[in-house]
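After the structure tokens below, expect a handful of questions from me.
Here the complex is missing one protein chain, while the rest keep their positions.
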């Protein structure tokens, strides 16, 4: 269960080192995560409207090669596992065949009151398919 | 009725031209605006919790000189006027004595349901003092 | 001579008002500008490598309707004119048929030493076609 998105590095995402700033990757992971959910027919926008949120508990990124302005990059996002009501998603950023970054994010399931909840059944069903 | 804040240009705010990216100034205007409100004893955080929002209707910035990483900049924010339930705030960005950017923002008064409202009395009283 | 790009509002671009933050539009304008240049066979990335930069002298945006997370938006960017070595580009942001924002940016032509230069011939030729 994975999903690949393609996008261009924005000018605003570069820094004076001429690299895409490392915090931009964290935002790209998020974009890929949203598309990964969409791929299993889950709209994260709708999920939040329905009162289920997936706040980030941890994020990690290892940078192998810099990315530059206007480059077309690909991110492959993949559901890893749900353990103890925590969802882990893995990411790999590519420039064509070259892997330039890897990372992951860990998420809780939270209701709109800010309380942790168990992963709901509809989520688990989509996830396990 | 004005307020000056001082802050450093963040590395993440630079771009590959080595300038502070122009969109960062819009965020700096916002920081200065929040402090300007605080100066007349209005916490924008509390205003939003109380159901009064000031969404941006227009924003403008003219850039005279670039700003660079780690520079200490000053922003002077000044209430301009409230006309037809719209609040205008003016901004000037300085590097010491040198004015490097000018701009303004125009705001509506909105309730938490997204409806435009008249500027509330408590706001006008603070504003006119 | 115009160009339309389509993109989704990122989660990181929202703010606690649940709107896409107004500074995000300035970044979207930039994305549209890069694609507008590409449409007349100009790679802005290459232009900068060749020593021609287009720093922003002014930016303006008027917000008519909010944009929300995950919405598909369109930006239409259009070259306006080059007057006195300044290039103006106009932007309109749409959600389907609804125009939600309009704005413009004004740019100088600058060499890599930071000096203003006249618009180069290759640029004017592409621009006037």
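Going by the order they are written in, the chains are A, B and C; count residues from 1 in each one.
Everything below uses one rule, namely that a residue touches a chain if its C-beta (ideal position, glycine included) is under 8 Å from a C-beta of that chain, and two chains touch if they have at least 3 such contacts.
Predicted model, so just to flag it, every value in this text is computed and none were measured.
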Given A:53, A:82 or A:117, the correct residue touching the omitted chain is A:53
Using the touch definition up top, pick the residue from A:8, A:22 or A:88 that touches the left-out chain. A:22
Contact partner of the left-out chain, one of C:44, C:69 or C:109: C:69
Those residues of chain B that touch the unshown chain are 8, 10-12, 27, 30-31, 34, 43-45, 48, 68-70
Residues of chain C in contact with the chain that isn't shown? 11-12, 14-16, 18, 21, 23, 69
For chain A, the residues touching the chain missing from this view: 16-17, 19, 22-24, 26-27, 30, 48, 53, 55-63, 66, 114
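Convention: only the chains that are shown with their structure count from here on.
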Can you name the chain whose C-alpha mean lies closest to the mean of all the C-alpha atoms? C
Give, as an integer number of Å, the spacing between the C-alpha centres of chain B and chain A. 32
Centroid of chain A to centroid of chain C, CA atoms only: how many Å? 27
Whole-Å distance, chain B centre to chain C centre, using C-alpha means? 23
In chain A, residues with contacts to at least two other chains: 11-12, 69
